[in-house]
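For reference, the structure is listed below as C-alpha cells.
Apart from one protein chain that is not included, each protein chain of the complex appears where it belongs.
Residue numbering begins at 1 within each chain, and the chains themselves are lettered A, B and C in the order written.
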Amino acid sequence: MADIKKVVLAYSGGLDTSVILKWLQDTYNCEVVTFTADLGQGEEVEPARAKAQAMGVKEIYIDDLREEFVRDFVFPMFRANTIYEGEYLLGTSIARPLIAKRLIEIANETGADAISHGATGKGNDQVRFELGAYALKPGVQVIAPWREWELTSRETLMAYAEKAKIPVDFAKAGKKSPYSMDANLLHISYEGGVLEDTWTEHEEDMWRWSVSPEKAPDVPTYIELTYRKGDIVAIDGVEMTPATVLAKLNEIGGANGIGRLDIVENRYVGMKSRGCYETPGGTIMLKAHRAIESITLDREVAHLKDELMPKYASLIYNGYWWSPERQMLQTMIDASQEHVNGVVRLKLYKGNVIVTGRKSDDSLFDTRISTFEDDAGAYNQADAGGFIKLNALRMRIAAGKGRSPL
Amino acid sequence: MADIKKVVLAYSGGLDTSVILKWLQDTYNCEVVTFTADLGQGEEVEPARAKAQAMGVKEIYIDDLREEFVRDFVFPMFRANTIYEGEYLLGTSIARPLIAKRLIEIANETGADAISHGATGKGNDQVRFELGAYALKPGVQVIAPWREWELTSRETLMAYAEKAKIPVDFAKAGKKSPYSMDANLLHISYEGGVLEDTWTEHEEDMWRWSVSPEKAPDVPTYIELTYRKGDIVAIDGVEMTPATVLAKLNEIGGANGIGRLDIVENRYVGMKSRGCYETPGGTIMLKAHRAIESITLDREVAHLKDELMPKYASLIYNGYWWSPERQMLQTMIDASQEHVNGVVRLKLYKGNVIVTGRKSDDSLFDTRISTFEDDAGAYNQADAGGFIKLNALRMRIAAGKGRSPL
Amino acid sequence: MADIKKVVLAYSGGLDTSVILKWLQDTYNCEVVTFTADLGQGEEVEPARAKAQAMGVKEIYIDDLREEFVRDFVFPMFRANTIYEGEYLLGTSIARPLIAKRLIEIANETGADAISHGATGKGNDQVRFELGAYALKPGVQVIAPWREWELTSRETLMAYAEKAKIPVDFAKAGKKSPYSMDANLLHISYEGGVLEDTWTEHEEDMWRWSVSPEKAPDVPTYIELTYRKGDIVAIDGVEMTPATVLAKLNEIGGANGIGRLDIVENRYVGMKSRGCYETPGGTIMLKAHRAIESITLDREVAHLKDELMPKYASLIYNGYWWSPERQMLQTMIDASQEHVNGVVRLKLYKGNVIVTGRKSDDSLFDTRISTFEDDAGAYNQADAGGFIKLNALRMRIAAGKGRSPL
Partner (left out) sequence: MADIKKVVLAYSGGLDTSVILKWLQDTYNCEVVTFTADLGQGEEVEPARAKAQAMGVKEIYIDDLREEFVRDFVFPMFRANTIYEGEYLLGTSIARPLIAKRLIEIANETGADAISHGATGKGNDQVRFELGAYALKPGVQVIAPWREWELTSRETLMAYAEKAKIPVDFAKAGKKSPYSMDANLLHISYEGGVLEDTWTEHEEDMWRWSVSPEKAPDVPTYIELTYRKGDIVAIDGVEMTPATVLAKLNEIGGANGIGRLDIVENRYVGMKSRGCYETPGGTIMLKAHRAIESITLDREVAHLKDELMPKYASLIYNGYWWSPERQMLQTMIDASQEHVNGVVRLKLYKGNVIVTGRKSDDSLFDTRISTFEDDAGAYNQADAGGFIKLNALRMRIAAGKGRSPL
C-alpha cells in the first residue's frame, strides 16, 4: 500500500463518500481534505461542511463551480453538437474533468500527495477522474476505494458506517432511490434497478426534473435564443451568464416535457449499460445550435465538424478532456464558431423542440440565389451542366471500361 | 445541339413534365419514351398513360417501384443511421438513384440515346439523376430542359402549355400549392414560398401527411418492431414486406404527429436552402434502429459506423449512390448488420418516439457484468486500475515534461 | 461576353502567356496588368517587364515571393506531413493559392475587374487559381483563355503569335522541352510526351534538378536540421530564412539524387494523369519532420493528424487553400506544433534519406520507462494485465455469445 500523507477527497456529503472519508483515515492513517462542489445538482452543498468537520477534517473546500462548469466545459462541448452514440448528451462525462481539475488544484494548494473519489471500478467515472488527475499532476497518487476495499456490498458498507458512527440520516439518504443517480446543471442520470433489464420500460416516477410529455402544458412555449460565437448569451433578448442560461432552459424545458432519454450505451471499460437521462436545457441547446449554424456556417466546415464529432464525443465520454488531442480538436471547433451569431426561435411543446425561425447578420443564406423565382442572374443554371459532367467523369470512364453497376 | 433519336423522360404526368415532353418533341424532333414510377408518392400514376398517349408517345413505362425502393434503397440507407447535417433523413435524395437506374434500363431496352428530367438547374436533383445516369451508361446524352430552354418563368411556361394544347387540368394542378413539393414512401418535402425567409415560421396548413403534435391523440400508441440483419421485418409480430412496413409506419407515425422537420440545408450546388419535411416512418425507423443496434452491435463497430456516416450521408445527398465509394461503404455497413436482430418496443406520443424496451437473442448486454449488484466475479474491478494507468501513461510523461494544461 | 475594363494576367513572359496577353487586348479591348512572380522557378523574371512593355502594358508587377511562398504556404503544409495519394508532395498545388492571392491584391490595387491565367481546361491549376480568386474577391471576373479561344492547337497558337508579332525567341522557348513543366522552389514537374503511356519508363535526360542516384556521390552527406514549432530554422546549426532553407535543401538533396518521383495521380477534374516530379528539399523535409515529431508529439495527436492528412492534402490539391475548412484544419495543425522543437540528423546517400538521430528538449521519449533494463519502478508491468483485460472485455462478451471468428 502506498504511503500517503494527505489526500483530497471528492466529497458529496452522502453516505458513500462519508464512509470513504472514514475509511481513508483508518486505512491510510492520513489527513483528508474534502472538496464539495456545487455543479447545479440541486442539493445543498453547505451541509457537507459540518459532516466533514464532525469527522475531524481540517481543510474543507466547498466551491460553487456552476459558472465555470457551463462556461468552460458545457458550452465548448455544445459548440461541436456533441452526442455520444447518436443519443447521449454527455451530462455526467462533462462534469468529471472539472472535478478532476479542482481536486488537483486543491492538492497543489494543500500539499496533498493523493486524491480519492467514490466512483466504482465498473464505470466510466473512475477513468474520467483519474485520467484528468494524471494529466494535470503526473506524480499524484490515486485512491479508488471501490477497487480496493472489502466493502463490496451495501450491507458491509452500512455495517462499516454504523461502526464508524457515521450519522444515521446519511444512511437514510442512501436508500431514497432504487437508482444510481448523478446530477449537475446539464442533466440527471439514472442507472440500475429495473433498468438492468433492457426490455423493461422505465418507470414514470423515476424522472425528477421534467414532467412527462403527457402532463406538459397544452399550449406551446416560444423562446428566442441569442448566440454569440456559438454560445447562448441571451434568452428572449435578456442577456444572462452561462449558468443562468442553462438553469433557465432546464426550467422551461422540464416544464414542457423535454429531454428525457432511455438508452443502452457502451462504456469505455468494455460493457454495455443502460441509462436514463433528463437533459432539458441541453436538448434545447443542441437543436438550437444546429439551427444557428445552419445559416451561419460554411457547408464544408459544418461537414468536417460532423465527421469529427463522434471522435470528440468519445474523447469526452472516455475521460480525455485534458488530453492534447481533445485540446487540439477544441482549437479547431472554437475557430469555426467565429460567425455563429444570431437568433433562433423555438417552439417547445410536450417533449418537442421545434425550430420555427433563425436569423443572423452573419447569415450565408442568400435568397437571391436559392429562390425559385427569378434570380436576376445571381446564379447561372448552365454552370450546373459542367459541374455534373466533371464530377461524373471518373465514373463515366469506369463505366466505359465495363464497371457499370448495371 | 446534340443529335438525339430517342429520349427517355422521367414523366410525372404533371404540367411541367408535360411541357417538357412537348418541348423535347419540338426541339429535338425526336421520339420520347415516358417513364412514370409509383414510389409511394400517394398519387395515381396510371393517368400519366393517357396523357402521354395524347401527346403521341408510343413507348410508355409505368412501374410500381415501391418494394424495390424500400428494399434496395431506403433500408440499406437506414442500416447506417444516415442523417444529413444532423437532421435530414434524405427522403428525396434516396429516390433519385432508383429513377436514374430505371431511366437507363429503359433506355437500354428501347434503344434510346438520351434521358431527360424535370429538375431545375439550381437544385440537387439534376445532379443525382445525371451522376446516376452517367455512372450506369457512360455514353448517354442528358437533356435538362430547365438548364437549356427559354421558359424561365411560370408565365412563359403556361403560355407554352396553352399554345401546345396541353390540357388545362394540368395547369390547374400546377397551382395547387405555393410550395415546391416532392413525395415518395419515405417523405414529402416543401420548399419555396414563405419558407424562403428563414425567420418566418412554417404554416400549419402546409403539412399534408401528419397531424400536428397538438392534434395527435392524447393516448400513446405502443408498437414493437422486429429486426432481421438490420431491417424491419415485422410490426407487432406481423411479418410484412419492406414497402408495407414503411407505409404502416408512416400511417402510425403521421397519426401521432411524428416526423416533421424544418431546416436550412447546404445544397451540393453551393447554396443554402430551407426545406420542410414530413418523414413519419423514417423518424421512427432511425430511433428504433439505433435502439436495436445499441444491444447487438460491438462498440467499436458502432463508433466506426458513426464516424463514417456523415460521409455516407453526403454521398447519397450529393447523388453518388451509384459511385464505387458508396458501394464500398455499403459493403462494410451491410457486413456490420449480421447480428442486428431482435425487437424494439416504442411509445409514440404527440411527436415523440420513445424507446421503452429492446431485446435480442444476439444481445451483447450482459447483466452479470454491468450490474450494480454482486457480479460473482464476472468482472474484476482491479483491472480498471491498470487500464487507467496505461491509458494515462503518455499524458503523465507529457505532464512530467512540463506540458500539464494547468 | 463579359464587359471587362481591366484584367490582371498571371504572366510568365513565355510564349503562351504572351499570346494570351495579346489575345486579351484584342478580344476584350481592355487594359491588361501583368503580374510575374519569382517563386524560385529558377528563371529570370525581370525580362518579362520589357516584353510586357513591348505589348503596351502600363502596369507591370514583378514580385519576389520566395520567402512568402515558403513561410506562409510550404512550411504550413509540411507541418501536416502532407502527401497526396501516398506519393505527391504537392509542389504545384501549393504555389497556386499564393498566385491567386497576388492576382487579387493587384486587382484591388489597380481597380481591375478581372483576372486571367494560362492554365488549360483539363488541369487542376485553373481550379486552384479560380477558387482562390473567387474566395478572395467574389465579384471578380475570370478569363481562362484556354477554355474560351479557338487556338486549340500548337499550330494555331504559333500562327497567332506570328501575326501578332510576338518576338520569335518566345516561340523558340516554347519548343525547348517535349514536356509540360512547372517549377518553383518546392519542385519541378513534368507531364505529357512519352509519359502519356503509363508503361513507358521516364527518360533520364528529362530530369533537370537532380542527379540520378547512379551519378550521386559515393560518399554520404550528413546534415542536421533544427526545428522550431514544426518549421526548420537552421541547417547544420546555421539559422536561415525559410526560402534559404528550402533552396539549400534542394541543392544538397539534388546533389545526392534525392526526390525524384514518377506517379499516376487523380486530377480533381476527373481523369488520371501521369506526372514526374523532382522535390529534393521537400523529400528531405517530410522525412525529417516526421522524425522530429516522433519524439515530441503525443501519440494521439500524431494519429489524429495522420487521419486528417489525406483530407487536408486533397483540399490543397483541389485548390481549396483559401476555403474556411482548410483554414480550420490549419488552426489545429499549427496548434499541434507548439512542442515540435529539436534537431534531426540525416544521412543522404544516392536517393536515400536516412534518419540517424533526433533529439529535443521537448522529447517525450523516456528511456527510464521504455528501457529493456531495470526501470526502477517507473512502469508497473502488472498494469498491463488490467489494460488488456478491459480492452478485451467487449470481444470476450461477444465471443461468449457465439461470435468468435474461429
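The criterion applied here is as follows: contacts are C-beta pairs under 8 Å (C-beta built on N, C-alpha and C of every residue); 3 or more make two chains touch, one makes a residue touch a chain.
The model shown is predicted, which means the values in this text are computed figures rather than measured ones.
Asker: Touching the hidden chain in the complete assembly: which of C:126, C:210 or C:226 does that?
Answerer: Reading the full complex, the residue touching the unseen chain is C:126.
Asker: Of C:62, C:263 or C:335, which residue touches the hidden chain?
Answerer: Only one of C:62, C:263 or C:335 touches the chain omitted from view, namely C:263.
Asker: Which parts of chain B are in contact with the chain that was left out?
Answerer: Chain B touches the missing chain through residues 266, 269-271, 298, 300-301, 303-304, 311, 320, 323-325, 327-329, 331-332, 335-336, 390-394, 397.
Asker: Residue by residue, what part of chain C touches the chain that was omitted?
Answerer: Interface with the chain not displayed, on the chain C side: 81, 85-87, 101, 104-105, 108, 120-122, 126-127, 130-131, 134-139, 144, 146-147, 152-153, 180, 191-192, 196-202, 213-214, 218, 220, 260, 262-267, 269-274, 290-291, 294-295, 299, 302-303, 306-307, 310-311, 314, 322-324, 327, 345, 347, 349-352, 354-359, 363-367, 369-372, 374, 379, 381-385, 387-388, 391-392, 395-400, 403-406.
Asker: Just the residue numbers, please: which parts of chain A touch the chain that's not shown?
Answerer: 298-300, 339, 362-364, 366, 369, 379-380, 382-387, 389-391, 393-395, 397-398, 400-401, 403
Assume only the chains that are shown with their structure count from here on.
Asker: Distance from the CA centroid of chain A to that of chain B, rounded to the nearest Å?
Answerer: Averaging C-alpha atoms per chain gives centres 31 Å apart.
Asker: Please output the residue numbers of chain B that touch at least 2 other chains, ranges allowed.
Answerer: 299, 363-364, 366, 369, 379, 382-385, 387, 391, 395, 397-398, 400, 403 - these are the residues of chain B that touch more than one other chain.
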